[in-house]
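Have a look at the structure below, then the notes.
All protein chains but one are shown in place.
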Amino acid sequence: MAIAESTITTEEDQLTGVRERPVPTTAAVRPAATPGEVVLDVHDLATYFYTYDGVVHALEGVSFRVRKGETVGLVGETGCGKSVTAFSITRLISDPPGRIVHGTIRYQGANLLWGLDREAKFKPIKNSKMVKVSRKFRRIRAANERMRAVRGRGISMIFQEPQQAMNPVFTIWDQLGEALYLHRGIELLDSLLAATPDDPEVGPALDAFVEAARPRNAEQARDAARRVAMAVQVPSFETELLQTLRQASVETDFDRPRLNSMLKRFRLTPLQRSWLRRERRRLELDRETCDIYLDEMRDGHLHRARKAAVRSQRLPNSLRRFPLRLWGINRHVQKPVKRELYWQSVRLLEGVRIANPAQVARGYPHELSGGMLQRVMIAMALSTDPPLLLADEPTTALDVTIQAQILDLMNDLKTRVGTAIMLITHDLAVIAEVADRVCVMYAGQIVENAPVRELFEAPLHPYTQGLIASIPRVDRPEKALFSIPGSVPNLIYPPAGCRFHPRCPQAMPVCREVRPPVTDEGNGHQVACHLYHGKTVEQ
Amino acid sequence: MSATGTNGIAEEALPGEGPPGNSATVTASTRRRPNPRLDQFKRTWYFFRRNTLAMVGLGILVFFVAAFVYGLVFQGPTTQLNLYCATDGAPSQSTCPAGNISVCTYPQGTTSPGANCYQTPVIDGIPYNNFIPPTMTTTTLGPLPFGALIQSGQVGTPYFYNLYAGLVKGTDWSLSISVAIVLTGAISGLLIGVIAGFYGGVVDEVLMRLTDIFLSVPQILLVIVVILAGQEIGITGFDNRILLMVGAFIATWWPTYARIVRGQVLVVREQKYVEAARASGASGGRIVRKHVMPNSVYPVFVQMSLDVGTVPLLIAAIVYIGFPIFPNVLWPEWGSIAAESTLTLPDILQECAILGSGSACPFPWWQLLFPGMALFLFAISVNFVADGLRDALDPRLRR
Amino acid sequence: MEGGTNGSQVVVSTYNLRKYFPVRGGLFSSHIADVKAVDGVTFDIREGETVGLVGESGCGKTTVGRLMLRLIEPSSGHTYYRPPADVVQKLETDYARLRDMPLEGDNGTPESSPEATAALRELDELATSHSLYRKSHKEMLALRSKLQIVFQDPFSSLSPRMLVRDILAEPLEVHHIGNRRERYQRVAELIQQVGLNPDHVWRFPHEFSGGQRQRLAIARALALRPEFIVLDEPTSALDVSVQAQILNILKQLQGEFHLAYLFISHHLSVVRAISDRVVVMYLGKVAEKADTHDLFVRPLHPYTQALLSAIPIPDPTLHRERIVLSGDVPSPVAPPPGCRFHTRCPAVMPVCSKVEPPLLEVRPRHWVACHLYPQGIDRASEAAPTLAAGSPPMLAGAGS
Partner (left out) sequence: MRLWIYIVRRLILLVPIIIGVMTITFALISAIPTQQRIESYYAPCRGHCYQPWEQYIPCPTNASATCTNPLWTKAIDQLGLNYPVPVQWAIYMENALTFHWGYTNNFSTVVSNYPVLRGEAVTTVLGWFLPYTLELAALSLIIIMVISLPLGNLSAVYRNRPVDQVSRIMSFSGYALPAFLLGTLLLYATIIVVGGPSQVSPICKGHFAALNDFWGSWPPVGCSNLYGTTNLGLDGYPTWLGGGFISSPTGFPTIDAALHGQWALAGDTLLRLVLPALVIAYGSIALLLRFVRNSMLEVMNLDFVRTARAKGLSEKVVTRRHAGRNSLNVTITVLGLTFAFFIGGFPIIESVFNLWGVGRLLAFSLEGSFDYGLIFGSTLLFTFLVVGANIIVDVLYAYLDPRVRLG
């Protein structure tokens, strides 16, 4: 009610449907960018694309940091390298043609680009702009394999077009469960193995649930379901009970026999048990491998002996699993896992405020709208509580009203989970709404890096100034729109010196020749422009 | 105002050493480009040239075209095969009556050439010689490659001709037959596909069912049955039979094109430039001509170049099954020669086994190798070219 | 009808435009339903004026633009190009008469009373003589030069295998204007008008950036010296800095040639920057229609309010409460009964799900289709007496 009052009021103070008021406490609304632990440190990153037409210098010397719990916005026009930056961080650049050429990316101390120099050799072709790249595919494969330790469990990603980002032939729960099983599989198997469907407390708890369910008392039913789940020791059973209750059309078909049959999935056959144990072993080995990978990237050398030890255990285990994977048996042994995954996926969907999660989870991506799918993507990305979330234009393909929902959800999850977010977008307004810190990119370089209020109040770089001036505002009438003349340069032949100089209204002779250093202009405001002469930031 | 692409990555531009055409240096230039289409062509050629296999294919194809021209110009379209007299010595034509096509045989077991020339009846311009007694064995092989006797023929019918001449002549037949088939098939498929795709609705439904029907009948069978039926209703005579075969092939060929074109047209039809043309009042015919056709015809080129290589193979297959497309089994068409050679080889081996009784029986490898090579090289070169063409025409495939 | 700006003449006006796309399905792909893409849209555009048409994706705004140029045929309704003043007068009185009559069925067809039949007959006569959709092929061809369109996607709106020169000359060629040389002269003129180099005519479209291509599309639309251009999201595929270039060119051209624009966009801020009047659509229906300033300062329809509040503002110091609408836009195949917005409306009332609110002028030159504004409710109040006695027409009970 309070919100309603402040939102829509009488005509007099109704302005643009938006209520302007000075921010009383910024900190309360948005955690201030206090220097916390650095989650991600990108330093001097350069990514090129080696095409038939020449070398595209997509990223050139990009450096920035993301701290814990912080939202960093990466903003710029099409083709400025925002997405390339995100994909470089998780090493998802399609290779060929793309290649990270140099730089370091430190994720919690591990250098994700470790061993980069040895992955390929570059040889310029005479009399041309072309470069011959001889890739060492074995090394690239190894590097990609190492990245598994980070992707998903350390750095999650959300993509621009959710319709395309989901596999059309698998159900939603299939895809959610896949990520879940990969990173939380051991816990899941443990809880299944430790489930106590025949615990003496289960019976009374179920009775209580049936009691609460009959008059459809939501509160009581939830409590009772929670107690049942605690008795069974499987948290997802609560979701199962409540969702089944939601779908039960006739009150009478929700009775003890039915509930007992629901409990059946926790009564494992010996075969299933042995499968679970062997799967658990496999996942353990996999996690161990990922830990080794992380250590390798942290220490900067290979841990051959440890890897060999893990490898030697992998084969016997997979041989032991083999008979259970045979056709006919596999369905039986995997059934409990699948059902548990399904209900955990439903639980995740509940967490992103999807109205009927049990049904949505069974659906296919093409049956859902873009907004719903983006929620699914967020659920998938956050299912493993990653320290860092890379959101690559998460709302660009969505309508404004849906965009508002998604941004709300992301903010909400950020405060709940404490994930650092790197938000990539071309929309400065979105940045203004959600980011703590902004990096403005132009033609593959970060030209300005500042706290969000700093940036919008006092933009330093001429590009940023032009960009902010050219946004049409919904909250005030426009006199004339400002536009930056010209268009983004061709990155095969990037302009020398400052890459913005051909379009810059304040270009000086020096801009044509010298790449401007990044200088610190106070208040955490860094800019790369010859107009400013603050202390040079070490690059 | 700089002429750059939408984003730096997809942008294609390179002066001088790169592909010609849109270059970044054009940005501020005032240089007038009199023929941009030539630039487009140059650009395609540039990418085509970079494809080694495609260039190899093009080289082989040029050779075949040269052979085609040679066969056309120097032997003339009506010249019969060079049938030489076969002796176990050096081949000579002097023993044969000039102007007549004749075959020499000599009694089995004789050591000296008998030099008996039998007149060969010529029906429909085709030499028939089946009456000549089967007395020959294949033992003679002249020096390679040209001007020598590379022999082909059945043991049962001592019929020899210069394989080289046959293959050169075969270039004419094979190429013209397959070009005729593919060209006609592609044009009719193009028309039908455009009509079906552009007008949609019932027309589309009917035409597509028709293509489905023709695509459901195995190609070879349809050709055989059509020729068979044609024969029975009185389409005889050599020219008519060839025409019938070409017609039968076209009947099986257009559906592929119709499908490809329709798929393309369905995409193009939804493009905004078609709608823009409609908004400025362009008629349906104009839109088809100016917008739909040019934008959907490229896959047809690629498919055509693929199919030109396939036709001789199919003809060969039909001949191989034993169905007489050509009036004579030794008709100089590659497929025919190749099929015939594989058919006769077992008999030759058999003969060797019986007669040779362990003695050296030279494996007549040339019978298999040369016609097979002609077929294979032609088909594969055409494939290389088609592949290179596809890559050069479709910028998405370049990387 | 809406009062004109400075009393200038109406260029294009649409009345009660409807477009239903059939949905086929089932065993025999029979016609099982309709996508009600556009369901009764009425507005007009005057000389030198820009009307913004906004709404979320799938609300039918693009279809309206295509219908107004007769690129597709409507299911019903009419569009008039430069209707004479007396025709406008008659149309308005007839539609007003029909509006006041009791409705039959849910698609708003009037009952067959003699009065209604007479009005309908007169409307039909007017349509036959003036409606765009009754023009013959030849007449239409002549009209096409006056009505043009610029599309959203600058990458598919120019034929990739044609030279810029031929692309720009095509409309002239279709209308047999001038000889070859004259046409190319006009092309050179056009390309300079949109701020490109005359040399650029020798290029293919793929050699241009998005902004440049959009300029080319505008040049093509200008080729026939049109009076009315539909701008179908012309800047939504472009970057902000380039977007401003295009908007400025459009404004400049409008001043130069006295053009009328229908500016279709999902981007309210852009619409605010360029339009004189705004039409807000939701699920094929007009939700609100007002002068730009009026609409942005005093939005009346809850949907407009939510839409405005959902737009992020590039100012971090500005803190505001958003109205976050729950759920998705319903399917246009089976739009909700009554007010189409009631499933997501924060101020929903019982009447909303039953009676479809008419589009009424609740303030001068400000039309709203919402039950919240009872001064517009005449027949609806009888249908739902609870409303008249009920809560004040504020957004009482609006939750976030």
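Labels A, B and C are assigned to the chains in the order they are written; within every chain, residues are numbered from 1.
Just so it is clear, a residue touches a chain if its C-beta (ideal position, glycine included) is under 8 Å from a C-beta of that chain, and two chains touch if they have at least 3 such contacts.
Owing to the predicted nature of the structure, the values given are computational and were not obtained by experimental measurement.
*Asks:* What shown chains does the left-out chain touch?
*Replies:* A, B, C
*Asks:* Of the listed residues A:Asp41, A:Glu161 or A:Asp520, which contacts the missing chain in the full complex?
*Replies:* Hidden-chain contact among the options goes to A:Glu161.
*Asks:* Among B:Met304, B:Ala339 or B:Leu389, which residue is in touch with the absent chain?
*Replies:* Of all options in B:Met304, B:Ala339 or B:Leu389, contact with the hidden chain holds for B:Ala339.
*Asks:* Consider the whole complex, including the chain that is not shown, and state which of A:Lys82, A:His183 or A:Arg265 touches that chain.
*Replies:* Final answer for the missing-chain contact: A:His183.
*Asks:* Touching the left-out chain: which of A:Thr90, A:Ser191 or A:Gln526?
*Replies:* Touches the omitted chain: A:Thr90.
*Asks:* Can you say which of B:Leu61, B:Ile192, B:Leu375 or B:Ala392 touches the chain missing from this structure?
*Replies:* B:Leu375
*Asks:* Residues on chain B that touch the omitted chain in the whole complex?
*Replies:* Chain B touches the chain not shown through residues 209-210, 212-222, 224-226, 228-230, 232-233, 306, 309-310, 313, 316-317, 320-323, 335, 338-339, 342, 345-347, 349-350, 352-354, 356-358, 361, 368, 372, 375-380, 383-384, 387.
*Asks:* Given the full complex, what residues of chain C touch the hidden partner chain?
*Replies:* 26-29
*Asks:* Under the stated touch rule, tell me which residues of chain A contact the chain that is not displayed.
*Replies:* Missing-chain contacts on chain A: residues 87, 90, 92, 94, 137, 141, 144-145, 148-153, 156-157, 159-161, 164-171, 178-179, 182-183, 364, 366-367, 377, 380.
Everything that follows uses one rule, which is that only the chains that are shown with their structure count from here on.
*Asks:* Just to be sure I understand: the centre of a chain is the mean of its C-alpha atoms, right? Then which chain's centre is nearest the mean of all of them?
*Replies:* A
*Asks:* Taking each chain's centre as the mean of its C-alpha atoms, give the chain farthest from chain A.
*Replies:* B
*Asks:* With chain centres taken as the means of their Cα atoms, state the distance from chain A to chain B in Å.
*Replies:* Distance between chain centres: 55 Å.
*Asks:* Approximately how many whole Å separate the CA-defined centres of chain A and chain C?
*Replies:* That pair's centroid distance is 38 Å.
*Asks:* Got the chain C residues that touch at least 2 other chains?
*Replies:* In chain C, 209-210, 212 touch at least two other chains.
*Asks:* Quick one: which residues in chain A touch 2 or more of the other chains?
*Replies:* 78, 487-488
*Asks:* Using the touch rule from the top, collect the residues of chain C that touch chain A in their complex.
*Replies:* Touching chain A from chain C are residues 56-57, 209-212, 239-245, 247-248, 266-270, 272-273, 292-293, 296-299, 302, 304-329, 346-347, 394-400.
*Asks:* Applying the document's contact rule, which stretches of chain C touch chain B when the two form their complex?
*Replies:* Answer in residue numbers: 66, 69, 71, 140-141, 144-145, 147-149, 151-153, 155-163, 167, 170-171, 174-175, 195-197, 199-200, 202-204, 206-210, 212, 217, 220, 223-224.
*Asks:* Give the list of chain A residues in touch with chain C in this complex.
*Replies:* Residues 1, 3-4, 6-11, 14-23, 29, 77-78, 355, 369, 371-372, 399-405, 407-408, 426-433, 452-453, 456-457, 466-468, 470-475, 477-478, 480-485, 487-488 of chain A touch chain C in their complex.
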